[in-house]
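Only a single protein chain was left out; the remaining protein chains are all shown in position.
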Amino acid sequence: MSMTSLSRSLSSTVSATAIATSLLTVQSSGRGFTDITAEIAKFVKDAGAKEGAVTLFIRHTSASLTIQENADPSVLEDLTTALDRLAPEDAGWRHDTEGPNDMPAHVKTMLTATSLHIPVLKSELMLGTWQAVYLIEHRTRPHRREIVLQFAGASG
Amino acid sequence: MSMTSLSRSLSSTVSATAIATSLLTVQSSGRGFTDITAEIAKFVKDAGAKEGAVTLFIRHTSASLTIQENADPSVLEDLTTALDRLAPEDAGWRHDTEGPNDMPAHVKTMLTATSLHIPVLKSELMLGTWQAVYLIEHRTRPHRREIVLQFAGASG
Partner (left out) sequence: MSMTSLSRSLSSTVSATAIATSLLTVQSSGRGFTDITAEIAKFVKDAGAKEGAVTLFIRHTSASLTIQENADPSVLEDLTTALDRLAPEDAGWRHDTEGPNDMPAHVKTMLTATSLHIPVLKSELMLGTWQAVYLIEHRTRPHRREIVLQFAGASG
């Protein structure tokens, strides 16, 4: 293994800490993935973020977050299939207040992410070449979803 | 999509950064979910947290964290069932030092969360209406579990 020091900004060099918090509202079109990478990049730019990290937090228990491949759309179809197999609708769930899709949505949320953390360096998100950030809607019907974006670090 | 700037506190306006670290000890009553939301809210209040984020870190590999529905208790029963199906006891595990429940507990921990991140704004946790924070005990018997709570941000 090897380690490269990209930046080491100790007390004297990072002269100020900024916190910026925004609410991103996404209207999903029902079960599936929505790419929100551009919105996060815009938030980083608007906040004047230089070095630190952006955290994402989704305020729901039937929709979640993931970072996945951005190139071939069939990856997202296969991921949807994989989640359906891990949490099928006909598995004899006790909780079905909002229909057969209700409990599978909670299970899928538990198996993926409610919060994510992406480092920022030189004013850029440090995502890999093939990474995009997605909201995953687990309910069959469209929903309005809220994601809290927060940058903490050096800005200017 | 639309974005609302909830708060944008740049260098000049956030005049100080606080870090507060506490250890939450939870005695689980065996396999299942324990709601720890009230303890986290108390920590945020005691720390004088204003804007930033609370991170949770569980110091175990056979218990984990999740954010899930807080309304219908049958959701938690179904989530327990779902985890049992994804990591059954009779799956021919090699590692069984602490009994048939040993390895399923590790698998369930890997599939859920060891660390969580919840934003704080105006001194309040930004949880959604239906969200609660849970410790998930994966072992059959009761255990004493440690969770590190840390706030970083502006306080006063």
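Worth pointing out:
Letters A and B mark the chains in the order given here, with residues in each chain numbered from 1 onward.
Please note the rule applied: a contact is a pair of C-beta atoms (placed from the backbone, for glycine too) under 8 Å apart; a residue touches a chain by one contact, two chains touch by 3 or more.
Remember, it's a predicted structure, so these values are computed and weren't measured experimentally.
From the options B:I67, B:A87 or B:I136, the residue with contact to the unseen chain in the full assembly is B:A87.
Within the set A:L24, A:A63, A:I118 or A:L135, the residue that contacts the chain not displayed is A:I118. Considering A:I40, A:I58 or A:L79, the position touching the chain not shown turns out to be A:L79 (whole complex).
From the options A:A41, A:A91 or A:L127, the residue with contact to the chain not on display is A:L127. Not every partner is drawn; the one left out touches chain B at residues 15-27, 36, 39, 42-43, 46-48, 55, 57, 59-61, 86-87, 91, 93-95, 97, 103, 106-107, 109-111, 113-115, 117, 146, 148-150, 152, 155-156.
Although one chain is hidden here, its contacts on chain A can still be listed: residues 1-12, 14, 17, 51-53, 66-69, 72, 74-75, 77-79, 81-82, 85-86, 111-113, 116-119, 121, 126-128, 130-131, 152-154.
Here is the rule we go by: only the chains that are shown with their structure count from here on.
With each centre defined as the average position of its C-alpha atoms, the distance from chain A to chain B rounds to 17 Å.
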